[in-house]
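With one protein chain removed, the remaining protein chains of the complex are shown where they sit.
In order of appearance the chains are A and B, and numbering begins at 1 in each one.
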Amino acid sequence: MAAQVPKFSRYRRPSGAPPPPQGPLSRRALLRAGAGLGAAAALTPGLAACAGGQNADPRASGDVELAFWTHDEAYADFFEVSAEIAERASDFRYRLRLSRAGAEDLVTKAIAQAIAGRGTPDVAGFEIGAFPRLLRGVLAEELLTDLSGDLGDAADDLLPSRTAPFSRDGRLYALDSDAPLVVYYYRESEFERLGIPTDLATWEELAEAGTRAHERHGVSLGAVPVGSEAGVNTQGFEMLLLQRGGRFFDEDGALAIESPEAEEVLGFLAEGLRTGFLSSVAGLLHPPMQAALKSGAVLGQWMATWYRIYGLEPNVPEQAGQWRIRPLPAFRSGGVRTSFTGGTGFGVTRGKENTLAGVELVKAAYLTPSEQVRRFRDLGYLPTRRSVYEDPELLAIPDEFCGGQPTFEVYRDLIDEAPSIHLSADKSTLDTVLSGYLLQAYHGDISPREALARTAEDFRGQTRNSRD
Amino acid sequence: MTVPTTTPPPRAASSESPPPGGGGRRRMWAPYAFIAPFYVLYVLFMIVPILVACGLSLTEWVGLGTPKFVGLRNFLDLARDTSFHTALANSTLYVLVSVFVVVPCALLLAQALHTKGLRARDLFRVTFFVPMVLSPIVIALVYSLLLDTQYGLVNSVLKALFGGGGVDWIGDPDWAKSTVAVVVLWRWVGYLTIFFLAALQAVPKDLYEAAELDGAGAIRSFFTVTLPSIQPVTAFVVVTSFIGAAQLFDEPYLITNGGPGEATLSVAMFVYRAAFQRQQFGYAAAAGLVLFVVVFAVSQLLNRLLAIGRAE
Partner (left out) sequence: MSTRAVTRKTREPRRRAGRGGMSRSGKVALYSTLTVLLLIFVAPLVWAISSSFKPRGDIFEYPPKLIPSPATLDNYRTLLDTQPFWNWFAISVVTALLATTVAVFVCALAGYGFAKFRFAGKRVLFGVMFSSLSVPFAVILVPLFILVVKSGLSNPWFALIVPWVAPAFGIFMMQQYIVQSIPDEIIEAARIDGSSEFGTFWRVVLPLLRPSLGALAVWQFLQSYNAFMWPLVLLSDVNQYTIPLGLNILFRAENRSYDLVMAGAVLASVPTILVFLLLRKQLLEGLSAGAVKG
């Protein structure tokens, strides 16, 4: 671990992050804690002394070794090439030092290192489910560089739906590496064999066909995650909720789950599970799902772009060529034909020696159109610049796993329908609470309305102490 | 972490020799030198953290920036936090299961293993202890696969035997609690058994013979001879189980992740979650202190209560 010597300097991001709070103040705050406890506080010398005190002169050129953290190793190779592009555009020469951790762990570790005042990453990819934790208090502000001033010509081209989740108070803390549109995957050969139409326009029609298929052949046309991971469970629900026009949090981060849309979607899933049109699994990427796909018990699934690469291809390689994608069937009562789930925002730690180098790297990787093209080609992640969706090369790529289907066409047709997502620092609280009531609603133990009402009630009870 | 504890009251039961003459001055500091390393570590890694926890519990802090002094607000919030109530209730349940299910099971098992002339006693004893030797992560992994609702082996067997859809071991709130309890039972019972077994082997035979002469049956001699004789060990095992269960973390974290919802959330998980998943360090410290006060008070009480019986 390269020790980062904290140095105070004049350096500020152009957008002007507020001056970092200083140590002595916190000491005083702690010392006020009363006589006996004051002694305790004194035992914690500099509890916050170096908090936010990471201020080193950033290098503007030369050899840099970046601590690069990701939960997904696929990014390692990708960024090696991005570094070459960044080298051409700047005076840096890059070496990347890769650290890998689970998506949740990565955020935990980044914060822990920030507390320690050293060993923080220079560039890190924050998975969208874990990122909201940085929205609490001053964390993001203390830890990450505001990239909003670095966008250049991309500023108006970036999809607002992919910058909004990583923005707060006008600052942009990370650039999303994906626009993970949700589509419906289906095994065409099996649909055909069982006589299930593949072009049904609405969920309601598909549910009807699916129910019949289940009665006759015991198959399901989708799976709903009901495992032990709260975030995975809520994800299954959120995809369709967003599609229907609902959401978890509104623009201000306030809970918005008690809506007719949420009730409808939850009711739809519960009914689907009851009739067998849908089946329940521990998680859409987990071995039980693999077993379901392998055995042909599940023949379709609504999921993000990356599901082919991370879900289908590794789990059922023998079904290559049998799968297709299509826009989601719409809900009869409204909404759009797609949704979002997932995404990973790459951010740069502020106030470090390598901050500028990190910014250049992330810009090269995520703002250069050619890199956006390459990312879809190599990793299957969709562009975040709207203009790249018209790229003829991408539109022409046949997807062999999907029987040669030019899948990018489907995405191009859907991208303008994509809903916006708003995050809240209390997302993990919601996941925990909602996940429990979702399962009860799926079981039919409580009505969708009741599940949502109880979720809201518990959520409010638990976030009373949330002050961000 | 499972720190076995033991019940004799906090006093040094010892056979210390009367200070033999000679050595004089040297002997004065010697005992302090011997116990010093422990107390240095103890102060550094136990007392200081507890004091820091006290200080921290009065602040609001996300880990970066300045901790803000908030007085007792964290404790007031805890008192109203439904999630904390759930965690307390769940931990209480784990404690009750440990003390009233796991401990009796261990005693039964020990009694069985104590049967005169039992062959392969060592094989049984060692095998039952094995779960204690394994990593909780290994146990969690194996159980979450075995108990998968759709494809797990346990449900496959149940479906084959009884039909139906199997049991939702992890997704149903009540079953999830039972799952955690069963894994705790599986992991702990063999460990506790060895204490009971050693105690049973130490009960003087003539006590049983006397009881038999009295015409006491197996059941009665169990209650009139066995239980009173092994009381100190029972006390030890009860307190060990209590403390272990009160701070249960690994099983609910790894197997059910505290879920569904918060159906299996324990207090230790609550502390971890507040600090390391929600960045509420002050709040986490406050919750930890509440746990500390409760566990400390109850275990001191148990020590007194159970040890009194022993002294007589």
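One rule holds in what follows: contacts are C-beta pairs under 8 Å (C-beta built on N, C-alpha and C of every residue); 3 or more make two chains touch, one makes a residue touch a chain.
None of these values were measured; they are calculated from a predicted model.
Asker: Which listed residue (B:F69, B:F84 or B:Y272) would be found touching the missing chain in the intact complex?
Answerer: The missing chain is touched by B:Y272.
Asker: Residues of chain A in contact with the chain that isn't shown?
Answerer: Counting over the whole complex, chain A touches the hidden chain at residues 1, 44-47, 99-105, 108-109, 112-113, 115-119, 229, 283, 285-288, 290-291, 294, 310-311, 314-315.
In this section, only the chains that are shown with their structure count from here on.
Asker: At what distance in angstrom does the C-alpha mean of chain B lie from that of chain A?
Answerer: 38
Asker: Where on chain A is chain B touching in the complex?
Answerer: Per the stated touch rule, the residues are 20-22, 25-26, 29-30, 32-34, 36-41, 43-44, 47-48, 51-52, 104, 108, 111-112, 114-115, 133, 136-139, 142-143, 226-230, 233, 279-282, 287-288, 291-292, 428-429, 432-433, 435-437, 439-440, 443, 458, 461-462, 464-468.
Asker: Sort out for me which residues of chain B touch chain A in the complex.
Answerer: Counting only chain B, the residues touching chain A are 48, 51-52, 54-56, 58-69, 73-74, 77, 80-83, 144-145, 148-151, 168, 170-173, 255-263, 276-280, 283.
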